[in-house]
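Structure incoming, see below.
Excluded from the complex is one protein chain; the other protein chains are retained at their positions.
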């Protein structure tokens, strides 16, 4: 079983920022990343310490929203440069990981 | 405080694939991994660009489902080989991490 190097990216937004849809459109239409998953957190707080929680009614529209994707390291590096204008860099975390792959042939044909 | 090396695995499925329960059963009964957590995403798209989103009614049965687990690197390598027949390898990402551990004694007794 072969593995290929990928960079995993997690971008931390909140619902009130209204940045999710433009970001997804960008990643899907322009950057054409391998795949994206969006998660909603149930609570959280950011750099300024303000809590975002589903347990308090008046904060129910500002829950954390996390956008996760992975792709080849060079492609991700380029994407991150593109994103720096639309997303606060302090909300973008990335790390190296391995993606399973049966063989190169499959990689090319998929 | 001691730390031991683990491999974290994230497997990206969608609900429509119906692979979640067989995978959980395999990880629980056969592979006996240390622990598994399952998350549901609220939106996403895969390698072919098809969106899976909870905001569109007709796609509500095909939301992303992520299975996450971690265990010792050698054990995980074996598990990943076993999973290659049931899961698309391009949906299995793993990386090295550290698990906290108070001492070896506790590790052996737990």
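Letters A and B mark the chains as written, and numbering starts fresh at 1 in each.
Following the convention adopted for this analysis, contacts are C-beta pairs under 8 Å (C-beta built on N, C-alpha and C of every residue); 3 or more make two chains touch, one makes a residue touch a chain.
The structure presented is a predicted model; accordingly, all values stated were derived computationally and were not measured.
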| item | value |
| --- | --- |
| Residues of chain B in contact with the chain not shown | 1, 3, 6, 8, 20, 24, 28, 32, 34-40, 65, 70, 95-102, 106, 110 |
| Where the missing chain touches chain A, by residue | 12, 39, 41-47, 49, 51, 64, 66, 80-81, 84, 89-95 |
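As a working rule, only the chains that are shown with their structure count from here on.
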| item | value |
| --- | --- |
| Rotation angle superposing chain A onto its copy chain B by C-alpha atoms, nearest 5 degrees | 120 |
| CA centroid of chain A to CA centroid of chain B, Å | 18 |
